[in-house]
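Yeah, one chain of the complex is gone here, protein chain that is, but the others are all in their spots.
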Amino acid sequence: MIIVMREGASRREIDEVQEEIKRMGYTPHPIIGVERTVIGAIGDERDKARLQELETAPGVERVIPILKPYKLAGLELKKEKSLVAVGRDAVFGGKRIPVIAGPCSVESHEQICRTAEAVKAAGATLLRGGAYKPRTSPYAFQGLEEEGLKMLAAARDCTGLPVVTEVMKESVLDLVARYADVLQIGARNMQNFDLLKAVGQLRKPILLKRGLANTVREWLMSAEYIMAQGNMQVILCERGIRTFETATRNTLDLSAISVLRRETHLPVVVDPSHATGVAAYVESMTLAAVAAGADGIMIEVHPNPHEAWSDGAQSLTPAAFAGVMGKAKAVAAAVGREI
Amino acid sequence: MIIVMREGASRREIDEVQEEIKRMGYTPHPIIGVERTVIGAIGDERDKARLQELETAPGVERVIPILKPYKLAGLELKKEKSLVAVGRDAVFGGKRIPVIAGPCSVESHEQICRTAEAVKAAGATLLRGGAYKPRTSPYAFQGLEEEGLKMLAAARDCTGLPVVTEVMKESVLDLVARYADVLQIGARNMQNFDLLKAVGQLRKPILLKRGLANTVREWLMSAEYIMAQGNMQVILCERGIRTFETATRNTLDLSAISVLRRETHLPVVVDPSHATGVAAYVESMTLAAVAAGADGIMIEVHPNPHEAWSDGAQSLTPAAFAGVMGKAKAVAAAVGREI
Amino acid sequence: MIIVMREGASRREIDEVQEEIKRMGYTPHPIIGVERTVIGAIGDERDKARLQELETAPGVERVIPILKPYKLAGLELKKEKSLVAVGRDAVFGGKRIPVIAGPCSVESHEQICRTAEAVKAAGATLLRGGAYKPRTSPYAFQGLEEEGLKMLAAARDCTGLPVVTEVMKESVLDLVARYADVLQIGARNMQNFDLLKAVGQLRKPILLKRGLANTVREWLMSAEYIMAQGNMQVILCERGIRTFETATRNTLDLSAISVLRRETHLPVVVDPSHATGVAAYVESMTLAAVAAGADGIMIEVHPNPHEAWSDGAQSLTPAAFAGVMGKAKAVAAAVGREI
Partner (left out) sequence: MIIVMREGASRREIDEVQEEIKRMGYTPHPIIGVERTVIGAIGDERDKARLQELETAPGVERVIPILKPYKLAGLELKKEKSLVAVGRDAVFGGKRIPVIAGPCSVESHEQICRTAEAVKAAGATLLRGGAYKPRTSPYAFQGLEEEGLKMLAAARDCTGLPVVTEVMKESVLDLVARYADVLQIGARNMQNFDLLKAVGQLRKPILLKRGLANTVREWLMSAEYIMAQGNMQVILCERGIRTFETATRNTLDLSAISVLRRETHLPVVVDPSHATGVAAYVESMTLAAVAAGADGIMIEVHPNPHEAWSDGAQSLTPAAFAGVMGKAKAVAAAVGREI
């Protein structure tokens, strides 16, 4: 920590801050500047959240942390990229880029099976589908729940594709975990810390979506919540952040991939469907994500988008999805990856 | 709903959209413009989320909803302001403005009782204190849990102040409800829809904080989630939104009070402590909130802010709080209210 | 400056950074931490923008500036609040709060004179009106230009109210300065640095609006541009920032008043009309601004808002303005000010 004293802080204030630092178990190290004094506090920074409280001490202007607050998610303890394997074929974090595809909501046995077969034929390696749906309106369709999970499992049986589905609450966690190969934590639950702790108890991969208004740093702290419980199989998923621009549903932050690469060993998936909210923009953002270094792609596909029960506007038809996959393979090859 | 067709949409596309509207049970009403056709769809808009999906139909440019999506929270069904009473003395939504004060976290019996007495003496009518704490870091203090709830209850016994405390998960909801007079849903849980449904089953007041990146409309939809379960005692709490400005922790959106006044009958509380994150800014934002028409104020107070276990930087001392209260009373009087 | 070295930076990298610091004329001061080394660089920080470039040197993680970048606008050189006087009666920064009122655009001799008389009768002390208008569309009304300036001058002659009007380009600066008592730099020109330098050459008060996406720090740097040319009569004007919320045109950042109070001696005016974009919200935000400590208020008033050539939706009628003024006086009195 660096404690910056106000200009004109008195000798006594400076001394008291140093005393306080010592009381907390750290070593103060003052630098007397031309206009201002700053004090370094030496010791293990990760245990010293309380040093931050020195900001309220007399004469202190601000306190600047130096170390990253995440240990398990950060590169300091583990430098090589993590691999998260799902089923026999999909590995997130390797040379090959898994593609997760499927409808926003599971609607019927036929819908999910048809979609699963179509996306598999086009090269997808995992199937997505929502059985529990976070909807802004209480009057909107909330998902088929366990019935939907069973349909997903049936679609997995037919196609061999592992299944990714969202869990929104602890009370159905065991149930969802019984059916799902990967559990998704949605954007709105990125800081539902109790849910994070609960999925941290599992030994299954967790797809952790970035919150709409969360920084990369907060996102990694949420990954840390899961990992601190012992579950190291965390896959991050960038899905757009909220900005002033309304031409797209959210603003896809592809530079987050590079930022994450310097901060964490965890793999990063990109979801261009939720980010843009517009089917016509999905292809372009998929190709960009692959070029930017994404370790996975998640795309919404529906056999008949304008009859979808949710998010039809952003879903691709199976034919459009196959077209995107063809182009994505070419871009992947150009950057030394495979799809 | 208004369906706007693309420029150059064919006669056939326009006809098909009209057919689709009829199939969904609405009456299409086309307006042929100079450059473009728009089609009104008449019927009860709140059941027609699926009309939105017409955005993916050939020839359609966009679909514009006309009605508000909230019924119970909106002014269309109930025009007069709602009153939410807590304990014997506090009523949110009336002429008198209740003030909720107390520490971020409950830390000890002595800390919470001393604070409760001090804030009561200064005119606060409710006590706040966190027993379950949502913390960005898994390594930060997470709250005293049930022990903290008991301390809150003891402080209520001494002072008569009703207690506001946060609930973060369903599994402790009954427990928290046993001790709390008002249950707080934190900003990070504003769209934790299962938790909203669960507190909707209670018959106790709910303080619903606005999410960091949520619009007023989404906030009211979250209130609607609670109300749709039968619990009409919802108090909204503005606590700052996330913007590009970093000089304050968040940006307090006081104009939300006026916007809400035109959209809902629910009372609105303002929390200047979390919004600014800086004790020195709390007084000014408290006075502004009162002048802007807030129906309640929530302020963090700690007997010794720079020893607080969390959020010390934004907590007032009891003496500073008393000073703010004095000024707030004067401003309240100036706008025809009381504190 | 504090230079934070990467974890694992080599002895040689640390030495070279210290050498570089010396070459630039500063004194390096290393602190060897448990996991990382940080180096303080002592000397006058304001001339060392180039130290920032050490961020690209091998082994460096980041460079943290300590001092404020503004001298003339900051509190380090001048601690007491600045007073900016306009005409005989208006002083920004004192106990009395001047109110600037008038239409968005000057439209006719009659319109501006009628408005001037009405706002004066209600207690306004300055008249605003645009003769050069920054409009998003090239096809929208762009202002009456010199003709409009003459009408403003005539309105000043009738009423004695000093005139505030916007200048958008250097080529008409002398012309505008001949007619105006206060020159306004609009939000879109807050970082039009050449225009700032040009108005810095004048010896007239400048009302500097905050840019839609500018931090308080950048705003003060723009004030510094004006002051560095010798014009110390700068009045800051908060008029809302751009956020994700669309219920209001912008989000009025009233906490900026408190932030500025800790950073600058310059007076701060608030413009609730442009901030909200909705006439119905202007009263509430005016009262909040006064309570929050604003040194001036600027409100759009038009004799017949729905015939206004621009910004009608946010303009008050003279009668509504008089109502707001009455309430604002009461709030001002409650916080020890006057209107």
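Per-chain residue numbering starts at 1, and chain names A, B and C are given in the order in which the chains are listed.
The rule is short, and it goes like this: a residue touches a chain if its C-beta (ideal position, glycine included) is under 8 Å from a C-beta of that chain, and two chains touch if they have at least 3 such contacts.
Since this is a predicted model, take the numbers as computed values, not measurements.
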Per the whole complex, from B:Arg242, B:Arg261, B:His306 or B:Lys329 the residue touching the absent chain is B:Arg242
Residue ranges of subunit B at the interface with the undisplayed chain:
2, 4, 7, 29, 31-36, 38, 40, 42-45, 64, 66-67, 76, 242-244, 246
Missing-partner contacts on subunit C, residue numbers:
46-47, 49-50, 52-57, 69, 134-141, 168-171, 188-189, 191-195, 197, 211-213, 218, 221, 224-225, 228, 242, 279, 305-309, 312-313, 315
Those residues of subunit A which, in the complete complex, touch the missing chain
213, 215-217, 241, 243-248, 251-259, 261-262, 275-276, 278, 280-281, 284-285, 287-293, 327, 330-331, 333-335
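The rule we apply is simple: only the chains that are shown with their structure count from here on.
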If you average the CA coordinates per chain, which chain's centre is most distant from that of subunit A?
C
Which one of the chains is closest to the middle, using the mean of its C-alpha atoms?
B
For subunit A versus subunit B, what separation do you get between their C-alpha means, in angstrom?
26
Averaged over CA atoms, how far is the centre of subunit A from the centre of subunit C? Could you give it in whole Å?
38
The positions of subunit A in contact with two or more other chains are 242
